[in-house]
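Pasting in a structure now, in structure tokens, and then I'll have a few things to ask.
Subset of chains shown; positions unchanged.
Residue numbering begins at 1 within each chain, and the chains themselves are lettered A and B in the order written.
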Amino acid sequence: MPDDAAALAAFGYELGVLKRIRRAGWWHAGVRDPESVAEHSMRVAQLAAVIAAEEGADPARAALLALWHDSQETRTGDLPHTVSGYLTKPEPRRITADQTEQLPQRSRELIRSAVDEYEAQHSVEALCAKDADKLEMLLQAVEYRDIGVHRVEGWIDSARKSLKTQTGQRIAEAAVNLSPLAWRDR
Amino acid sequence: MPDDAAALAAFGYELGVLKRIRRAGWWHAGVRDPESVAEHSMRVAQLAAVIAAEEGADPARAALLALWHDSQETRTGDLPHTVSGYLTKPEPRRITADQTEQLPQRSRELIRSAVDEYEAQHSVEALCAKDADKLEMLLQAVEYRDIGVHRVEGWIDSARKSLKTQTGQRIAEAAVNLSPLAWRDR
């Protein structure tokens, strides 16, 4: 698979862009040096596994969906909410199709089916992955509040409203009343 | 599950530390502002899924193992290679046991079994996850070389030597001869 290997390597480099792209919404909140999309997505995948475990769903599948849910941003960047109304949202499945076009079949199918399932939001695992996306933002908002960033209520509120699983909602309730350093005292 | 929710939230905050901890080895190579452990781990998990797919193993399981493989570093930091000889390597399973002690049972089992399987390195998925860890470092080394960092050969060589799967080895061969911008021209 000589060409396959090159295609996989090139794809690996494309994924590297996620390590540099910043989460754009926080720039509006005044944060000068916000976390990257990869940093966000990492905790999303971890939380997706945990939420799925508690919900009795498949943790590995939920994590897998989370791993690819923002991978299109290598090509679009991280679009802030204020963009809505000015452009039509890009279609993730189309971007994923282009990104994976030259990959060997198994990898291509794997990623496309993960993006399909996440975007469809029909399976429990897709719901868990999406809740993890919102919950991660909420945890980060509390963490920013904890180092002085004042205007995070909008982020916390929108996260809470959009949570669909019981586990996601319960963790969110607990998180807003907890110190990000709580784990050190346990 | 009131206490369970607090335990899960506190655990979520602990995982947030991975978004701030830097990959210490690159400081030796002269990089002033290297990527975080979370940024590294994110691409490791993505690559683990891809390698497993190509190797005919379970991609979701391989990704799940990768997601937790550095999660102990919230408590130990990222130890550089030069530390060896000066201290006994911390035992990941013990740290994971402490980190997950107050979690509800399903999450606790999930994470502990993932760390167990990764550390044992017996399953194909564990091999794929470990290869992904090395391959991610290799890709990052080439990316640093591409922006001027001269002394990355040590990182590239050690990564190549340690790869165990055919897919990992093939991607590595392709990657060292490829521009990190190759994906834009495809």
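By our rule, a contact is a pair of C-beta atoms (placed from the backbone, for glycine too) under 8 Å apart; a residue touches a chain by one contact, two chains touch by 3 or more.
Every value quoted in this text rests on a predicted model; they were computed, and no experiment measured them.
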Where 2 copies are displayed, count of copies in the complete assembly: 6
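We take it that only the chains that are shown with their structure count from here on.
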Chain centre separation in whole Å, for chain B relative to chain A (CA means): 18
Of chain A, residues touching chain B in the complex: 1-2, 4-16, 18-19, 35-36, 38-43, 45-47, 49-50, 53-54, 56, 58-61, 63-64, 67-68, 71, 74, 99, 102-104, 106-107, 109-111, 135-136, 139-140, 142-143, 167, 170-175, 178-183, 186
